[in-house]
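Every protein chain of the complex appears in place save one, which is left out.
The letters A, B and C name the chains in turn, as written, and every chain counts its residues from 1.
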Amino acid sequence: MSSPSPSASPAEAAPSTPVVNDFTVQVATVNGSGSQTANLVLLRAIFQMGVPVSGKNLFPSNIAGLPTWFSIRANHRGYISRKREVDFLVAMNPETAKEDVMTLEPGRAVVYDEPLNLKSLRDDLIFYPVPFDKIVAGVCTDAKLRRLVRNMIYDGVLSHLLGIDLAQMEKALAKQLGKKPKAMQLNLGALEAGKKFAEENLQIRHPYRVEHLNKTDGQILIEGNQAAAMGCMFAGVTVCAWYPITPSSSLPEALIGYMRKHRMDKATGKATFAIVQAEDEIAAIGMVIGAGWAGARAMTSTSGPGVSLMSEFAGLSYYAEVPAVVFDIQRVGPSTGLPTRTAQGDILFTAVNSHGDTRHVMLLPSSMEECFTMAMESFDLSERLQTIVYVMSDLDLGMNTWMAHPFKYPEQPFDRGKVLDEAKVKELGATWGRYKDVDGDAIPYRTLPGTPMPAFFTRGSGHNAMAQYSERADDYVQNLDRLARKFETAKTLVPPAILESDADATIGIIAYGSSHWAVQEGRDQLREEAGLKTAYLRLRAYPFGPEVEAFVRKFDRVYVVEQNRDAQMLSLLRLDLDPSLAPNMRSVLHYDGLPIDARSISDSVRAQEQVQ
Amino acid sequence: MSSPSPSASPAEAAPSTPVVNDFTVQVATVNGSGSQTANLVLLRAIFQMGVPVSGKNLFPSNIAGLPTWFSIRANHRGYISRKREVDFLVAMNPETAKEDVMTLEPGRAVVYDEPLNLKSLRDDLIFYPVPFDKIVAGVCTDAKLRRLVRNMIYDGVLSHLLGIDLAQMEKALAKQLGKKPKAMQLNLGALEAGKKFAEENLQIRHPYRVEHLNKTDGQILIEGNQAAAMGCMFAGVTVCAWYPITPSSSLPEALIGYMRKHRMDKATGKATFAIVQAEDEIAAIGMVIGAGWAGARAMTSTSGPGVSLMSEFAGLSYYAEVPAVVFDIQRVGPSTGLPTRTAQGDILFTAVNSHGDTRHVMLLPSSMEECFTMAMESFDLSERLQTIVYVMSDLDLGMNTWMAHPFKYPEQPFDRGKVLDEAKVKELGATWGRYKDVDGDAIPYRTLPGTPMPAFFTRGSGHNAMAQYSERADDYVQNLDRLARKFETAKTLVPPAILESDADATIGIIAYGSSHWAVQEGRDQLREEAGLKTAYLRLRAYPFGPEVEAFVRKFDRVYVVEQNRDAQMLSLLRLDLDPSLAPNMRSVLHYDGLPIDARSISDSVRAQEQVQ
Amino acid sequence: MSETTTPTPVPPKKTNRLGLELAQYRGSKTTLCAGCGHNAISERIIDAFYEMGVDQKRVMKFSGIGCSSKSPAYFLNPSHGFNSVHGRMPSVATGALLANASMLGIGVSGDGDTGAIGVGQFVHLMRRNLPLIYIIEDNGCYGLTKGQFSPTADMGSKAKNGVMNDLPPIDTCALAIELGASFVARSFSGDKKQLLSILKAAISHRGTCMIDVISPCVTFNDHEGSTKSYAYVKDHDEVLGEISFVPFFEDISVDYEPGSTTEVKMHDGSHLYLKKLAEDYNPSDKITALRMLHETARRGEFATGMIYIDPNQDNFVDSMNLVETPLAFLPQDQTRPGKQALDELMEALR
Partner (left out) sequence: MSETTTPTPVPPKKTNRLGLELAQYRGSKTTLCAGCGHNAISERIIDAFYEMGVDQKRVMKFSGIGCSSKSPAYFLNPSHGFNSVHGRMPSVATGALLANASMLGIGVSGDGDTGAIGVGQFVHLMRRNLPLIYIIEDNGCYGLTKGQFSPTADMGSKAKNGVMNDLPPIDTCALAIELGASFVARSFSGDKKQLLSILKAAISHRGTCMIDVISPCVTFNDHEGSTKSYAYVKDHDEVLGEISFVPFFEDISVDYEPGSTTEVKMHDGSHLYLKKLAEDYNPSDKITALRMLHETARRGEFATGMIYIDPNQDNFVDSMNLVETPLAFLPQDQTRPGKQALDELMEALR
């Protein structure tokens, strides 16, 4: 966890004026202790009260017994990125309790398991001891079940301490356990017992309160991997091959659920899809490429190590021009790294993934809505461009719970790309060649096996425009030059970057993906705290459209915000934009595995702008 | 083959003044027809006459029956890069004879198999028909053997037509077939028969001659993969794991030969090495990393597809800090590409190979001498830096025959890097940590299994300075920052770039690897034909030392010459040098699979400099 | 050679049941060495598909990388083909056959492509019993990279340079049986009649047909001391008994003394008649098959013929319970659920 040195300047100590709908609660537990239910109930209850909220689950890369932190941020302005400072700590884990308490800013509040006796640690915090075991014993006679409902008690305590409607908590609980009356009833008991204990024993000395708002009306709570899975289903995916890996697995697993429900043929009860758990990532991408070649909309989902293993096949897709969609739910680190932490660390490697001259298209979702829409766009693009398309999500988007506006039903029909049909074959006749650029966009026409269209032989080795084997220098150069032109065409097809600008902005900011939310908040901080007006361009795809170069040209200083060490997107900008713009671009980097926060951005920009 | 349009301006037609020691002979045959012996005898005979020579073998990616071209360039100035124009064609392959003839410049000479009746094709060439079958029938009664000696006849013919000493040819032949008296005697017969036929029937009408010189005294002829294999042996390699792939295979295969002869323990007759043909490239690099971890000097050799498959392990080596040496004998193309053509196309991908934030060290040999010395340096560097080191050779260096000065016996002892020993462990004591930076160079100390030194647990997942499992944000950041600093240290250890400059040069040229020879000749062309004075910096490693930035700073225009489509080295320069220098750098690219030639470079630079 | 007149169950005609001539089943000109066993196998594939009257537009060809893997370009030109990457053909074929389950898939691999880099995917292909004719053109070496030993090289076999192989071979047939392939055979590129019958039976089978065809490499592995040379294989070929195949569209009745022959009814109604050897051999029992493979191997012999067959075993594609229309061709209205499906999903998240 991040560790600001606790300076106990009385000035900062417990503010008396109430702080409404603007604080972060962090629950520290042990994973496998079933705290997830309690945390989601807390999150959802605040959401249901109309207060913008976000949850970040910081869990270890094992299954049970190690420290886990779940932080919930409520913010009336709608800020949903991670906030560095914890305002309200629920300390349930003996192993981390001390450090968790020591890293708090002065004046913050702590609910803790009484036996941990934390209040002796610091005198500049507000402590609320709670005898969880005593309380749980009262509500649950069966000792085995106690472990599971124990956590529900802190929800009850917080209901009192933070003023969260018990009714909303009960409703949220019903949403989770509705189908399990016994568990439901047990947890309700724990919830009420916690509330009761707090009302009778804890006198509120902290300023944090939740009050009803109307800023979440009609919205949903969802995880990015669910949103992406829905996108794939509505994109008409027919073949999915995957291999389990954190944080990607929940995407195909969600897809399986959705497809079983919504993609079984009504008439026959048969499946309109095939989902295969492959033996590894190489097999997964191989199946996807085989299926894409045969005309299916095919996808896989993985994370860094899988992207590395797919390198050879990525080059085959690029050079033999076979559609394929790959979701990279990015996690931290080179090698196996930190599987349960978030990063944007595969950007540069993925763009040039595979030996030889290759370049790949990447989509960069920032929101739940874009996880949904870009999943659909990725299939259109990969069939249109006849190449592999990566959707670069990350653990923060994919596995955390986010607010979102309900997804719009897609209006556009599928774009199945240039597949030769009767009409076209008549037009082109014998002159058809699998790798001929007949339309001037460098995208050739393909044919599918099992149709009356002319056959061709696909290979990753040298070939000419007619798809015949060739080692001729001129054939090779023509083909590679066309592929480069095709990448130019891609610039006109990918979703353009989005501009948000303050009036008379003096500096530019570029960001993408999950960094978006911290950037939005960071820009407000820069404007309100330092008077810095910024223009913000949010990248949504690689390669970059002309709008990106135009934006950079407008400013002497453009800050590229990203969650990796090596300034990977800035690197691609340096390679692809007018070289004379290189000096204009600077980096704001965050790569400790935690979702990036607004303060890191505004601090870094202020420092580089030398503004106090 | 490259195809200049044959413009038959009489001006250019057959020059009458003799052209001595400055021409290219191209032999067009069918592979598997045993022409290799004849071609090497030709090459060696010219070499033995003291005339600088080079041979480029253009062979297909199959085993027998497809067109092959072998071009031999003799040049008194010592130019050994490929020359685009063919001066003297030996047309033995009916399949390509017509195109081979049509693409010649006017005035050039052609020896051809009489039945092909080529002279009818053009009237601006000098033709020499030779009845090969008739001649071979005379010297070889056994029909089965004729196919094999048939090619020797053109050597005889050229001996007469080009004035190459028959004695030298016989000596060269002996070098190849010395141990096979029967084959030797047969080939000698064919050689003499060819000479005799030519003397009696062919009257010389072309200007090309070979005359004795003294410019090859004491030199050797060798292929880069042999030179690299020798380097590995003298570097004390103990474990080699490899998987066959063109154009890499001949490196480990040569190594096996050398090691069996020179690395069997005298006393016991046992091996001081283990060479394993692995089941694939992933297993090969896995074995290398396992061996490197256990303290062996371990290596593998591969080409593009193998580099792609090794991506995941490359990240493990980088992050867990395990030494490993990988030779990438680069070939053409994304995917399986053109396995028997040359390129420098894996540069950018290899530099950032693997997911997450990674950077890898690459050595860039240009000559036979450097294939030898850099092979040795690669082991020192990978053990010193405790990371994977790539030696980026290519097919042109690795599989073609080059002149070289005899290799110098290494004076420096091995650098085995920071391995904890009694002394050091006393000094550091309990404070030793596998990943602690105690020397300030960001390189930690390791211990080896099987020694009394303290053990540690190696993992590719998150770890702290003590090599304990850790998911802490601060541990991760400290580790990754140290790795970045270690890469800075690497800049001070890798071989520096080499500068060659004309007095008052106005433009800069940067190149590396096999492009070097064409650049040297190209610079002469620029100076002599266009009056362009150039300074030339030859890169020998990545990351770049300070001398590289200093060089680019000196010139408004620096041309980066490389053999790939995407300006891959220029890309790395843009990423790593002061951004304000980006606009100074331009590209000269060559990527048709043939070794780069001087004319392509000088033409491109002249065009970009707008000098006629 | 397909104009040969040696008697085969289906006497060759000028045209087959689709009215096509043999020539129409050919591919491009081979670029393999003259005399390479792989070329003979291509010829047999052409014969088999011609004689079975297969509609080539219903066929997909697959391969990895190697001399052997080049060969799909040399047969069945009217069929789409995919020469993929080294050792990964099984996954590519799996994806393609899921995308269009109505197609007949044939894959050609090599002993290196399958046994070395590709053995992982091979294991899982066999386990899935994917409906695919999977041919290993087995020469015990890496032809395309100039003759190094492959994992099927026999212990003690000599390379051209005299080096001896000191690792035991992987028996791809035993592996396939152990892992669940439902049709496992071994043949020899030189045995036209046997290979043709096996291929025709394979065309009638639904499940993985793993056919290991010993196919000498004349350039790198056909010398004295090699156990994969023409000479050695001819001398050590232990034929498991004659195979007669009667396709469903011919009504020929084959009569034999009871007990002398095993009759197998194929998935498509064709019949396979396997003449038993003295020691009665049951091709539907895995353990007998494995014992026979181990014993012949111990004797340094190759057992060729139908080694194991189960015409009714479940296969991966059918187990997917797919709609009739190939997934690749499903229209949007069958693959994009309606608006109320989305509304439901959204409602559940409110």
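Methods note: contacts are C-beta pairs under 8 Å (C-beta built on N, C-alpha and C of every residue); 3 or more make two chains touch, one makes a residue touch a chain.
The shown structure was predicted, so the numbers you read here are calculated from the model rather than taken from an experiment.
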Could you run through the displayed chains and say which ones the absent chain touches? A, B, C
For the chain left off this view, which of B:286, B:305 or B:522 is in contact with it? B:286
Which listed residue (B:120, B:141, B:268 or B:431) would be found touching the missing chain in the intact complex? B:268
Chain not shown: contacting residue from C:174, C:303 or C:323: C:174
In chain B, positions touching the absent partner: 218-222, 230, 233-239, 241, 258, 262-263, 265, 268, 270-274, 276, 278-280, 282-298, 312-313, 316, 406-407, 409-410, 413-414, 447-452, 455-461, 468-469
Residues from chain A at the interface with the omitted partner, ascending: 32, 60-66, 243-246, 249, 277, 279-281, 305, 335-336
Need a quick check: the contact residues on chain C for the chain that isn't drawn. 116-121, 123-124, 127-128, 151, 166-168, 170-171, 174-175, 178-180, 286-287, 290-291, 294, 314, 316, 319
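Throughout what follows, only the chains that are shown with their structure count from here on.
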Take the average of all CA coordinates in chain A, do the same for chain B, and state the distance between these two points in whole angstrom. 45
Just the number, please: Cα centre separation of chain B and chain C in whole Å. 40
What residues in chain A touch two or more of the other chains? 312, 316, 459-461
Indicate the residues of chain C shared as contacts by at least two other chains. 31, 85
